[in-house]
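Note that one protein chain is taken out, while the other chains of the complex remain in position.
Then we have chain A:
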Amino acid sequence: MSTLILAEHDNAHLNPATAKAVFAAAQWGGGIDILVAGHNCAAVAEAAAKLDGINKVLVLDDAAYQHGMAEPLSAVLVHLAPSYTYIAAAATSFGKNVMPRVAALLDVMQVSDITKVVNPTTFERPIYAGGAVQTIEAKSEKIVVTVRASAFDSQPEGGSPAPVEAISFDAPAPKARFVSRESAGGTGPDLATARVVVSGGRALGSKEQFDSLLTPLAEKLNAALGASRAAVDSGYAPNDWQVGQTGKVVAPDLYVAVGISGAIQHLAGMKNSKVIVAIDKDPEAPIFKVADYGLVADIFEAVPELTEKL
């Protein structure tokens, strides 16, 4: 009963979400191996080997895996699957892309986006944008799981690094080709893992006002910037800042919602934050129902004052 975890990385750094998936796997128990498939990715394998409780790290270093495409990665995972009971990854856009393909090739259902391990075959996961929580028992011989990173701690580093083993696998001829990737930019902490998130909504009114009001506050709090769907659709913020059912799910220690009404779609992405602060001029806004501290005020006065007083 062992687990293979697909590492997420950019060939240089291990994505912190992978350590969350390892933490979840440690809860259902059994040995844990990590697969690092990429190109010139030795540093990633080293970082993965440091995580506590890892048996070994399998490294597949080949240009075919450089861009994390779903087709070659799913072929490798299916090739390695006979040695494992569980195949898991973090439920990031990377994990969501690859893992259902693996599950289908193994003819098993995937358990998506788990938020809790009840016992080794039973998991909790939210449905209906977090409006309900399902308890799911997987009865298949192989269990394919994606792990909601914000619901688990990070697996800490252990005493001595796990052994790293090079493997090879010839991926099938590609029918899809990587063309380019463009980063959204931004220099602050990563939204998915930040301790503090400052998020803006439609009430910010323009991209300029979004930036001038929220950037200084985020800098003061060393926070990542987030946005509601309305703010993204209006062009105030790039789309990978979107917090919600269809964007990122975050659970920071402190979430500051500025000018966000609190549509159910948005709440699904942030309502498990430890402390929620809402600032909005509409006292009836649904965001105040989930906020620990609510302030009814003009955001254009209250936010600069807050930034000043921190």
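Rule of thumb we're sticking to: contacts are C-beta pairs under 8 Å (C-beta built on N, C-alpha and C of every residue); 3 or more make two chains touch, one makes a residue touch a chain; residues count from 1.
The rule is short, and it goes like this: contacts and distances are computed from a predicted model.
According to its UniProt record, the chain left out of view corresponds to "Electron transfer flavoprotein subunit beta" among "Na+/H+ antiporter subunit A", "Type I-C CRISPR-associated protein Cas7/Csd2", "Electron transfer flavoprotein subunit beta" or "Cytochrome D ubiquinol oxidase subunit II". When you scan A:Ala12, A:Ile127 or A:Ala166 for touch with the missing chain, the hit is A:Ile127.
In the complete complex, the residue from A:Glu137, A:Glu165 or A:Glu208 that touches the missing chain is A:Glu137.
The chain not shown here touches chain A at positions 67, 69-71, 74, 92-94, 96-105, 107-113, 122, 125-140, 174-184, 192, 196, 221, 229, 232-233, 238-240, 245-246, 248, 253-254, 264-265, 271, 274-277, 288, 290-297, 302, 305-306, 309-310.
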